[in-house]
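Only one protein chain is missing from this complex, and each of the others stays in its spot.
Chain IDs A and B follow the sequence of writing; residue 1 opens each chain.
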Amino acid sequence: MNALVAAAKKEGTLNVIALPPTWANYGAILSAFTAKYGIKINSANPTGTSQQEVDAVKTENGTAKAPDVLDIGMAVALANTNLFAPYEVSTWSSIPTAQKAPNGIWVQDYGGYMAVGYSSKFGTITSLNQLLGPQFKNAVALNGNPTSANAGLNGVMMANLAEGGTADNIADGVSFFSKLKAAGNFSPISATGATIKAGTTPVVFNWDYLNLPSYVGVSNWKVFIPSNVALGGYYAQAINKNAPDPAAARLWEEFLYSQAASGGQNLWLEGGARPVEQAAMQSNGSINTAAASKLPAVTVTPTFLSPTQATDAANYLAANWAKAIG
Amino acid sequence: MAAVTALSETPAAASAGRPSGMQTRRRRRLNVFRYLVFTVFGLFFVLPLLAMARFSLEGAKLGTWSLSAWRQIASFQGIGVPPLLSAIEITLELAAITCVVTLVLLVPTMIWIRLRVQWLARTVEFLCLLPLTIPAIVLVVGLGSIYNRIQHYELSALMLFWVYVILALPYAYRALAAGLNAIDVTTLSEAARSLGASWFTVIVRVIAPNMRQAILNALILTASLVLGEFTIAYLLLYDNLQVELYSISRSTPNAGVIFSTSFAALLFAFVLLLILSYAGRLRRGRG
Partner (left out) sequence: MAVAATTETGARPSWSGRRPSAPAWAGTVPFFAYVGVFLLWPTGIVVVDALKNPNGSWAFSNISELGDPLVRGYFIGSFKLCLLSSVSGAVFGAILAYAVASGNPDGMVRRLYLAISGVLAQFGGVTLAFAFLVLLGPVGLLFHASWYFDFPWGIGLIYTYFQIPLMVLVFLPAIDGLKVQWREASENLGASAWQYWRYVGGPLLAPAFLGTTLLLFANALSAFATIEAWENQIAYIVPQQISTALSSEVGLSNVNVADLLALGMVIMVAIVMTGYALLQRRAARWLR
């Protein structure tokens, strides 16, 4: 580890990409890393998507600006493993087997459960079917188009599971949104902080760490997860095979997966995201209990979409979404 | 070789000393028309801008006022993100370079084609429309390989000008074409050539001054394009003004920041273009 720190400091910089400061507390994580090791971080394209991250690796290949590490969605990670270098962090054993590649080519880092955020002017929402009521006219929005955005697809899948569907078939979710549209409650607008603040999209399906009042920027914002569903989605870390700063890249991962009080895992927790080592940290007591208790309560076993289930859902949506809400 | 001045006179000067009656009636009708048009269009353009400005001054709760969105532009200290001033500087330099290269590339070529190579006119017209038909996101995929090679030399964001000239072509071409069509290029050039002028003189000192408004408009269009360009810089991971403003707006949960940054960029571009429009007047004085 000391050798790694020395090598990383010698490199002096780290290139990251698509890490918005307000997303899962990345702002604090980036400053904490620089404060601890004195390594300058070049944060490119904070608003990029997972695909753009991978594209940047390919376009910038061989230059000093190429991203060293990636934080990407699982679908994109699995499709591009030929770009990554394997690496197992020192806390490897604390990570559940299902959430890492056996050879270390990718490893999940944090995630959350799909939730519904809403303005407190609606009172308290406890079930999805309430959203079909007349007071929600033009109010319900997704985070992105389900046929291209991961958060959008999982929003529909969450409705699907809540309505009694299975992870293998997203048809019930699509029909729920069809009903929403028929009732005049579905809004085609992309929900952003601005539309939420202006009151144009007072109900938003989004990951719970993106539905925090502090992220959304509106104080009267509440979150609920349907009691019979916990649809989880985790992101994955990967190291660029041709990283310009390979030691810094590995040190960054060590920092992210460290269970220290001010290490990456706890910092993500403070950002409302669930760190991948959460279970292990709860057993060995290193978890920040105050932050952990702020997460929305989840009573059922979490469901995670397998790659095949995700692809089937995507294909079904590509064929049927436009028709359902058109 | 005296520069041939513009042939169209101001309506105001022309109507002095004219028989009244028809002229004054027409002038009055024209003024009513103008004021009506300016008011209606002015409203149409101003209302969305007002909505944006109002939202940028929004406080934490709807209905309150706050300058925080504007203050955040000035105080932004990103991690590993270049400060706003260097982004402004780079964008201004880019605008200047792009304007010069576009004009130098287009004006002589268009005049030359008009005079000597008419059969290429439609081809050039189509080529100057092509950049608009290919969305930036696709163009970047094709440009990626070229820029990869450029990036190996670690040149700065100024390298974006190569692409920006291409993006400016459609607009500059149309503005210049409108001006070129309005003057009798053939007669002017024949007259100048028969007096012994070289082709360079014909283009630069005879024809171009007659296209002053068109050239100015092409400059305005090109400059505002560079100042407002976001997609290609963003996709090629360069930091220009719009990308920097976007980063600022995404690094805070205050939704008003994207509007204050947008509005600030608009004001900045407006002032610049207004100054640019005075450049036309300077040249007139010297001619």
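Everything that follows uses one rule, which is that a contact is a pair of C-beta atoms (placed from the backbone, for glycine too) under 8 Å apart; a residue touches a chain by one contact, two chains touch by 3 or more.
These figures come from a predicted structure and were not determined experimentally.
Only one residue from A:57, A:70, A:95 or A:142 touches the chain missing from this view: A:142. Residues of chain A in touch with the missing chain: 49-52, 73, 75-76, 79, 137-138, 142, 144-150, 153, 186-190, 192, 194-195, 198-200, 310-311, 313-315, 317-318, 321-322, 325-326.
As for the chain not pictured, it touches chain B at residues 7-12, 14, 18, 22, 26, 30, 33-34, 37-38, 41, 44-45, 47-49, 51-52, 55, 104-106, 108-109, 112-113, 116-117, 120, 122, 124-127, 129-139, 141-143, 145-146, 162-163, 165-166, 169-171, 174-175, 177-179, 181-183, 193-194, 196, 198-200, 203, 211, 213-214, 216-217, 220-221, 223-225, 227-231, 258-259, 262, 266, 269-270, 273-274, 276-278, 281.
Everything below uses one rule, namely that only the chains that are shown with their structure count from here on.
With centres taken as mean Cα positions, chain B sits 40 Å from chain A. Note for the complex: chain B touches chain A at residues 55, 58, 60-62, 78-81, 144, 147-148, 151-152, 154, 234-237, 246-247, 250-256, 258-259.
Against chain B, in their complex, chain A makes its touches with residues 16-17, 20-22, 27, 30-31, 34, 40-47, 52, 55-56, 58-65, 192-194, 196-199, 214-217, 219.
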